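As you look at this complex, bear in mind that one protein chain is not there, while each of the others sits in place.
Going in written order, the chains are labelled A and B, and every chain counts its residues from 1.
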């Protein structure tokens, strides 16, 4: 089931990446690259930081094909995308939590402690979007809109909590997925935001 | 011969990197760093992604000396550079194809399949320029002008085709170099471009 979710998540993330590239007027090749970076970049950064080789897409190059096809498809159905915004927010929320879960599990399997595992989860969850914004020369959105990185962080610690309580693996995954997903949807619905820090040298 | 081409390529790429840094008014140290990143960054990203240690410039630090000297030289001959534009386009085209070839060969030697090898080639070919543009706070040019990343991609698959046809190694390299080089020059001459994807949320 987690694999299923993962495939949906990388497809959805690839499509948001393709739209970002389209906002910058990139050519088709750029659209495909930004889509792949958005979908697979978080996991790649995690694996490079943890020294966990081979990377996911090196082991399963078919994921690259999936994200590339999703990116090209996005170009053709772009006019429809405006009507699918809600669907995308839902898929993206699912993806965020699924990525986070996979990141935590990867680090735990490698024998890392809970703190490193939670960082691994957040990196997997949010770095795809950060890389997308850096490549498109934007300030990363991740830290400027409704709870997003924080949802990833909360989901990571929810999963750690479940493990600490020695819940069965399946149950831990379901609780985390459901909890994180709900938190993200509530944050979107009620515009929950983290407090912001504004600093100005001039005063 | 491939080593010869590689040395010419990193020198030419270092000089384009130095000019980019000069457009941003960086100091000499920044010029040298941007030059090294442009020339050696593509191969470094590839090696980090594939877990292929040590990196090229760690094994051959003399390449760093070469690119640094090329960068400093660029500062002094900058007024001449305007008249050498065509020469640079030719060297850069050669470099793009040589980098791509080396990237493909590296991945194949590590035992990866053709899809991963072609990605490895494109990453080696274009990431130096992408990193240069990110460091200089530009939107990566690679995806906005005439066929460039696409030439790298085509060259990678041309080489894969040669291997699949079991042509001798030397012949495969020559065909790829010549074909890729020609394609890039034609793209520049006739302003061939990939179709662009423009997306606007506002409509």
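Methods note: a residue touches a chain if its C-beta (ideal position, glycine included) is under 8 Å from a C-beta of that chain, and two chains touch if they have at least 3 such contacts.
It should be emphasised that the depicted structure is a prediction, and the values quoted were computed from it without experimental measurement.
*Asks:* For the chain left out of this view, which of B:14, B:39, B:64 or B:91 touches it?
*Replies:* B:64
*Asks:* Of the residues in subunit A, which ones touch the absent chain?
*Replies:* 48-51, 112-113, 115-116, 119, 130, 134, 137-140, 142-144, 149-150, 153, 193-201, 203
*Asks:* What does the interface between subunit B and the hidden chain look like in terms of residue numbers?
*Replies:* Where subunit B meets the chain not shown: residues 18-19, 21-31, 33, 44, 48, 51, 53-55, 58, 61, 64-65, 75, 78, 81-82, 134-137.
Following the convention adopted for this analysis, only the chains that are shown with their structure count from here on.
*Asks:* Measuring centre to centre with CA averages, how many angstrom lie between subunit A and subunit B?
*Replies:* The separation of the two C-alpha centroids amounts to 29 Å.
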